[in-house]
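Here's the structure, in structure tokens; my notes come after.
Heads up, one of the protein chains got dropped from this complex, but the rest are sitting where they should.
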Amino acid sequence: MKNFIVSLILVEMLFIGAVDTAEAATMLWVERLSREEMMAMFTKKTGESKYSDASGKEEKSSKKVSGKSFTSGMVEMFYLYSGSFPDKKRNNTYLQNTHFWLEDPDGSIKGLNLRKKGGPYMVVAPNKNGGWYQLTAYNDYGVENGIRFHLFSQNSFLNHSDTVRRDEPEQIKRAGFYEGRPIMEIVHLVEDMQQQYVIRSGDELRVKVFLKGETVKGAHLTLITEKNWQKQIKTDEKGDGRFTMIKETFSEGKIDKSRVEKYLLIAVHEVDGPGNHNGRAYEKQRYIATLPLMVYPSSLDWESKSTGYLVAMFGIGIISGAAAIRRKRRRKDEGR
Amino acid sequence: MRVDRIRLLIQFLSFILMIYGGIVLINLGRGLPALTCVYSKYSAGLCFLYPLQRFAGLPFFLLLGGYGILLLKYMGMFILWVIVLNTAWCGWVCPIGFLQDLLSKLRAYMNVDLSRFSWLTRDRYKSVKYILLVLLILLPIGIGNSFFGLPKLTDDLAVPFCQICPAKPLLPMFDGNFSHIFIDFSSGTKIVLSTLSMIILALFFTASFLKRRFFCSYCPMSALLSLFKKTSLLSLKKDGRKCTQCGNCSRVCPMEIREIADERERTDIVTQDCMLCMRCIEVCPEDNALRATFAGMTIFPSTAKGFLKRQGAFEKV
Partner (left out) sequence: MSEKQNKLNRVQKRIKRHLSMSVREILDKMDEDRTRPKNMAYFDRLFNAFIEDSKRIVKKENGQKVVGTYCILVPEELIYAAGAVPVRLCAGSYDTVENGEDYLPDISCPMVKSAIGFSAMPVIPLYQSCDLVVIPATCNWKVKMGEILKKFVPVLMLDLPRIKESENSRKFWLNEVNKFKQELQKLTGLKINRSRLRKAIKTIQKAQIEVRRFEKVRMSQLPVIQGQDALAVMNTYFYDHVESWTEAVKGLNDELEERLCSGKTVCSSSAPRILLTGSPIIFPNWKMPVLIEESGGILVADEFCTSNRYLHDMVALDELSMSDMIHAIADRYLLPCTCPIFSDTLDRRNRISQMSDDYQVEGVIYHILKGCHPYDAEMKTIEEMLKDKGIPQLKIETDFSPEDVEQIRTRIEAFIETIKGRRR
């Protein structure tokens, strides 16, 4: 049953475009570690778990990040990858020049100094500031083959604390930003609050692509799964793109409700116009932004409504049939 | 006074209130002694069994800490509701009871004869509802805590009674939510529980059509309420000497309680199944043989004149 539904979804998205691997090689993305991976990392590094429990709350961080030391808060760890999804490389040299910005729920944007080579970057969201945080990475790749590349990636996470601090966002100059927002940004549009937490296979993903604060028409949007299934569409006039999330893996036997799959959404847009950067000339600029996604299995995998209806109808039929037969027999016995 | 018509009206209004009351932000708390399901989106109050199961599923140290106070608060509200209205919650408020009464009315309209339990059946299965009540408290405790070093029960058994209760597929239907009719294949426990839920739903429809208030004989909420029936304000009393043993009361009783007719010594006849629908009082032809009391004062006695009026005996033939 579940295979049938998923194959329907696959048939629905027939044309499979391929993103040019050469260009894909120049993209980067920020991937969040899952809790299990984080716990494994800490115990491996320190030999013991200094941190209280797997939820990551109440952890005291002694690392100094960007010159400030945060007090207790929620810890998230990120890797910065480049390469073609899902093959990833961590050690491309150009990754060293990536700027990181963390946007607080109240809108203030701070830069993060994360120059550690390769290894996971740690971000702490303080407890007294709850809400959605967005981590933006910007890399000015430079010019290659006459095209100027700008690479963006963003990742959001929710800090489950209650209070939200209200601060005036500071307006300072940030690399890769245009008037307070990243130059290129993919915004995930949600209708149901539940979808903001968790995307399930079968759900529809709606995104809007912004470039310098304006929606982009005709940007190439590509969705790639871990097993390298891809689909490519273009954004419409309003900058919207829609995807239906597919299911990649099928478990034999036991159904694992908590198995998460990592997908990547890549937006590519080219702007014509010659220019010069660091002594190299280019004819057009290419902006590439990525949005990593964690997709969870949906109840379509393990629930069967039709079987439920069948059992209920069958049950009603059998029980009323048995009751009717018994009544008829009793009526005959009593001679009514 | 046609009490059964008044009761139908109050049941209808309670149904609307309990299913749609949340739209106008009515909240009667989480300790309601009726099956007002938590799965219906706009319910005006939650069935107490749901918080009971959820709290029972917490580990002991959490329960004995702050969460226990919350449970005590819900339990306090529950006990307050029960002391005032006794099992009239079953007969006058519960939405599942209303649906069963509607099915019975449909059956009477279609002129299908009703079915009754035989005395043996009724006596034999009297304890099922208590077993269900004990199970729905014990199983979640086994999920949150481990006894004697045995492994904890699987998480799939959380809120075990809610997963098989017929209210879960039925009441959300009135919000347009049909998503609770399914078989869940994710694990063996879930398959068993969801299949049971479907079978109980099928049984609910057919058996409540043929026998009045079929489900109420097995409802653990009724078992919980019957623990308080002696201490509550609303009650049913009988004068054994006035009774002529005509048997009308137990014949029209939807729960088929024989003790109303057979009991001659005691005055308090609210038994474990009674839902205070007052049908028995309506068909008792002797003055003051049966009466409903609230805090000791008689609010509805049986009278010969009232009986004849309700039978339509004064109308033209």
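Per-chain numbering from 1; labels A and B assigned in written order.
In this section, a contact is a pair of C-beta atoms (placed from the backbone, for glycine too) under 8 Å apart; a residue touches a chain by one contact, two chains touch by 3 or more.
Quick caveat: nothing in here was measured; it's all calculated off a predicted structure.
Participant: So one chain is hidden, and I want to know which residue out of B:I23, B:A108 or B:L135 touches that hidden chain in the complete assembly.
Facilitator: Considering all chains, including the one not shown, the answer is B:A108.
Participant: What residues on subunit B make contact with the chain left out of this view?
Facilitator: 108, 111-114, 118-120, 240-248, 251-252, 261-262, 264, 279, 283, 285, 304, 307-308, 311-315, 317
Here, only the chains that are shown with their structure count from here on.
Participant: Using the touch definition from the top, list the residues of subunit A that touch subunit B in their complex.
Facilitator: 254-255, 257, 301-305, 307-309, 311-316, 319-320, 323, 327
Participant: Mind pulling up the subunit B residues that touch subunit A in the complex?
Facilitator: 113, 115, 179, 181-187, 190, 194-195, 198-199, 201-203, 205-207, 209-210
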